[in-house]
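Structure, as structure tokens:
All protein chains but one are shown in place.
Chain lettering (A and B) follows the sequence in which the chains are written, and residue indices restart at 1 in each chain.
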Amino acid sequence: MITFTPRDKVSKNWTIIAPILSIFLTIFFGLLIFTFLGYNPLETLYQIFLSPFSRIDRISDIFVKACPLIIVGIGLMLCFRANVWNIGAEGQFIMGTLLAGSFALLFPNVETKFFIFIMIIIGFIGGALWAFIPAILKTKLNVNEILVSLMLVYVAMLFIDFMVRGPLRDPMSFGFPLSKPYSQGALINKIPFPGIGYLGQLHYGILFIILLIPISWLFVNKTLSGFKINVLGAAPKAAQFAGFKQNTITITVLLISGGLAGVAGVIEVSANIGQLQPEVSFGYGFTAIIVAFLGRLSPIGILFAGIMIATVKLGADNAQISMGIPKVVTGLFEGILLFFLLTGETIQKYKIKWVGV
Amino acid sequence: MGWGLIVMEALILTIIATSIPLLLAATGELITEKSGVLNLGVEGMMLSGAVGAFAAVLWLGNPYYGIIAGAFCGALMASIFSIFIINFMTNQVATGLGLTIFATGLTGLAGAPLIGKTIPSLPKIEIFLLSDIPYIGEILFKQDFIAYLSIAIIIFITYFLKYSKPGIVLRAVGDNHQSAHSVGYPVKKIRWYATCFGGLCAGVGGAYIPLALTPHWAEEMTGGRGWIALALVVFASWIPWRIIIGALIFGGITIAQLVGQSRGWPIPSQLLSMMPYLATIFALTIISGRLSKNNSVVPSSLGKPFFDNQ
Partner (left out) sequence: MAIKKEPEILLKASNINKSFGNFVANKDINISIAKGEIHALLGENGAGKSTLVKIFYGVLKPDTGTIAINDNEVSISSPNSARKNGIGMVFQHFSLFPALTVAENILIALDTKIKFKDLISEISRLSKEWELFVDPLKRVSELSVGEQQRVEIIRCLMQNPKLLIMDEPTSVLTPQEISNLFKILKRLASSGCSILYISHKLEEIIELADQVTILKSGVSIATIDAKKTNTKFLAETMVGKEITDLKKTKSISDNRDTALELKGLNKNKETDFGISLKNINLKVNYGEIVGVAGIAGNGQVELMEILSGETLCEKDDQILLENKPVGFKNITERRQLGIETIPEERTLHATVPNLTIAENTFLTYFFKYPKANDIISNLFNNPHNSKIESEKIIKDNDVRCPETNPLANQLSGGNLQKFILGRSLANNPKVAIFSQPTWGVDIGAATSIRQKLLNLSNSGKAVILISQDLEEIFELSDKICVINNGALSKILPVAQITAEDVGLLMGGKLKTSDKLETT
């Protein structure tokens, strides 16, 4: 029998060991399942976890893939810290992209790169507006934000599908559901490296992360607002006692996370796609939930978590090509990883002992 | 019977068929939540049930094996969930999400070889004589096994919760787990059972999709039904028979938009497809406003991990 005894203080050692151990256990159990379903475990291991590191351009693609995950993950970090369960970042991502994209399509001939900044702001607004629905329903009518934000993902998916097949469809697209291409000003360019040229798809959108990580670190660790968010998540009544406005905080974190999801969408599409299409997200909004947890709800953790999960995503792409494994298997690893990470949190708080009955 | 009636009857039959997966999954989740466990992995358990049922029928030929396989897969997923949230006391919201993500991946992988294949549907069972009653006979007494089963489960659950001692114990555990522990009930074990029953129902609900609605396997073929089922429990205010009403309403909305699409209503199909999701948000909003005043129907320990200091 297993018994749990509460620790006097959260174990510092386990705070570091748990995520690392979780990763190894996840790989182990994941491969076990693959073996059970008849795949070669070693080849799977190589394809999913190592092949993304096999070439320099592939490595830079990891950063490209991690980019939206980290941006959305940082936003979700704020929500989860405040104990607000926004699981609809996918929908906010889509709506931000759609709003910014529709704006971009209004100006087909803009050249100036300044335009992208306007798009980012509009993307933020689009995502934030979509998150505002669960925010207002939760704070005014006590409606569960989990279900509402999630339902809105399906609505957003259908809505963008309708837009690119209908009002926004490029008449020259030969019946494909695609919008007109963005103008030059609405695109994010790849970064040229002197002497090497481009490194995979590595683009200037990465700069946004370089800004976002330190700002969000300062915000959560060094500001009153960050403190308010933490207190609300840890003890809502204490937040009330301190005079922090619970509804304001809830709405704010939802708006910021929705907004950041929208920005992630703008950067992703402007850098990699360059036009609107029915599928713009590929599940980034959902995966970012795992990223936020794997990063232990801290900005630096999320940076590393984003890179790690991006690796697995790219690995799964490779595995699909080389082994015919469906891409959704990344969910398998993400799910197991989340289970172990959460267990790790329990182990930090409790000592576990095996006792003979 | 005129054509209108035949169409009407067909329509009602499809609405019932569409609502059955929701009905089963929501009923299972209701029992789980009554014990104080919030399982957000319903979508994942339904998916597992669907893939398990499809594979079983494909290999064994008989659709009834699909029911057993679906129930087993759903319960298996629920037991994975239980290990983490009950024994390791992890956050129920995050773990439930994790379960859905995990099951999406797992079923995608396991279902890859099944894509493009077809299985036979569950046969309809006519109840002797009753099915000949005009108008309602075909609707009520010529259904498949799962349809009858789901009604039986609802009746059973209603009785179980209200009058049986185990049912009272289950409610007690969800109401105040510390008291239940003090009185001497094994809180964790009871939650395990309740969660697994929830998984079993979700599994059968998921199985119904390939067994009766579309005889193919597709990735993420549950299409958010698990989430709607979760909302249905709130909609029903944790009262079993109200789930039937809720499920039929959602079944009706789903069919209405399909009919709308096929009849060429001047509304874009995607906007029609949004209907069930928007209706869910709408229903939640209406009910939640009422619930926040009258919160005695919500199981008090819902979502809270139980720690017994031995």
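In this text, contacts are C-beta pairs under 8 Å (C-beta built on N, C-alpha and C of every residue); 3 or more make two chains touch, one makes a residue touch a chain.
Keep in mind it's a predicted model, so treat the numbers as computed, not measured.
Trainee: From the list B:I115, B:I168, B:I239 or B:I286, pick the residue that touches the absent chain.
Mentor: B:I168
Trainee: One chain isn't shown here. Among B:T118, B:T214 or B:S292, which residue touches it?
Mentor: With B:T118, B:T214 or B:S292 as choices, the missing chain is touched by B:S292.
Trainee: What residue numbers in chain B mark contact with the hidden partner chain?
Mentor: Residues 163, 165, 168-169, 171-172, 175-176, 178-185, 292-296, 299-300, 309-310 of chain B touch the chain that is not shown.
Trainee: Considering the entire assembly, which residues of chain A contact the chain that has been omitted?
Mentor: 5-10, 218, 221-225, 227, 230-231, 234-235, 237-238, 240-243, 351
Please note the rule applied: only the chains that are shown with their structure count from here on.
Trainee: How many angstrom lie between the CA centroids of chain A and chain B, rounded to a whole number?
Mentor: 29
Trainee: Touching residues of chain B toward chain A in the complex: what are they?
Mentor: Against chain A, chain B makes touches at 40, 80, 84, 87-91, 93-95, 97-106, 108-110, 112, 219-220, 224, 227-228, 230-231, 234, 268, 270-271, 273-274, 277-278, 280-281, 284-285, 288-289, 291-292, 307, 309-310.
Trainee: Give every residue of chain A touching chain B within the complex, in rising order.
Mentor: Its residues touching chain B are 2-6, 33-34, 37, 85, 87, 133, 137, 141-144, 146-148, 150-152, 154-155, 158-159, 161-162, 165-166, 286, 289-290, 293, 324-336, 338-339, 342-343, 345-346, 350.
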